[in-house]
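And then chain A:
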Amino acid sequence: MTLLAPLAAAGFGLAMIGAALMALRARSTAVAVLAAGLVSLFASVLFLILAAPDVAMTEAAIGSGLTTFLFFYVLGRIRREGYDDD
Partner candidate 1 sequence: MVSAIFIIAAGLGAAFLLGLLKEDQKASAFAITVAALGFMSWVAYDWAVALTTGRAAPVDILTAGAEPPFAINLRMGVAEAWLATVIGVTGLVSAFYLRPALMRLGRRAMAVLLVMTMALTGLVLTRDIFNLFVFFELVVIATGGLVLLSDDERAVAAGFKYLVVSQIISLLLLIGIIFTYHANGSLNIDDIAATPMMFTGAGLAIFLVLIALMLELKPFPANGWALDIYEAAHPGFAAIFSAASGTAALYAADKIFAAAGPDWLPLATVLGLLSFLGSGVLALKQTNDRRLLGYSSIGQIGFVLAVVGQRDILGESYLYIAGGILITHAVAKAGLYWLSGLVKGRGLDDWAVLRANPLLVFAFASFVAMLVGLPPFPGFYAKWDLMHALAGSDRLVVLGLILLGALIEAGYMFRWFGYALKREVREAFPGFATDKTAVVLVALAAGWALGFVWGAASANPNLLTALPILFALAFLVLEPLPAWAKNILAIAGLVGWFVWRYPGYDPLQMIFAVVMILGGAVILLASFYEKGRRIGFYPPTMLMYAGLALLIEAQTSFEFFAAWEVLTIGSYFLILRGRMGEPHALSYILFSLGGAFAILAGFAVASMGVQPFALDNLKALAEAAVPSAPWVFVLLAVGFMTKTASIGLHIWLPGAHAEAETDVSPMVSGILLKAGLFGLFILLMNMGHQHLWGVDLTEVLVWIGALSAFLGALMAIFQEDAKRLLAYSSISQLGYALFGLALMNHVGWLLAMMFVINHYIYKSMLFLAVGGVYKRTHTKLMYKMGGLITLMPFTFVSVLVGIIAMSGVPPLSGFGGRWLFYNAIMASDLRLPMVLIFMSGPIAFLYLFRLIHTIFLGQLKDEHRRLKEAPFWLVVPQMIFVLALLAFAVLPGMALQKVDGYIGSFFGDEPLIWSGRAITSTFGHWNPVAIMGVIGVVFVTVLALLLWMNHNAQKVKQFNIVFSAERPFKPQTTHFAWNFFAPYRKAMGFLVMPLVTTFWGAITDSLHSTADFTRRFYTGNGQTYAVQVLFFVVATYLIAMGGAS
Partner candidate 2 sequence: MTTKFTTRSFVALVLLALLGVAFWTLAAGYTPDAELNRTAAYYAENTARETGAQNIVTAIIVTYRGLDTLGEVTVLFLTAAIVALVLGQSKAPRGGSGSGFLPSGELLQTGTKMLLPIIMLFGAYVFVNGHLTPGGGFQGGAILASGILLLLLAEPKRRFGHALISRVESVSGLVYVLIGIAGIVLAGGFLDNRILPLGTFGALLSAGAIPLIYTLIGLKVGAEFSSILESLEETEDA
């Protein structure tokens, strides 16, 4: 039991770093935005493991949810005006 939490944390930590790498490396901005949202999502799970349910909820709702949508909205507006991000 004492080992389980650190192991899970390590796993999610690695997943976050992987997702962050993806966000940095991705060719498409849209994919990068999704990957960054994923980082936040994993972070909220990590917060649960760290006994911080309030933070977890907030991170999930705001960090991964709303932020991602904000990005997509702006991306959408820009794309509609003829921007090609590749």
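Methods note: contacts are C-beta pairs under 8 Å (C-beta built on N, C-alpha and C of every residue); 3 or more make two chains touch, one makes a residue touch a chain; residues count from 1.
The candidates were selected such that all candidates are chains of the complex that A comes from, given by their letters.
Given the structure is predicted, the values throughout are model-derived calculations rather than measurements.
For chain A, the touching partner in this complex, chosen from 1 or 2, is 2. Residues 24-30, 53-54, 56-58, 61-62, 65-66, 69-70, 72-77, 79-81, 85-86 of chain A are the ones that touch candidate 2 when the two sit in their complex.
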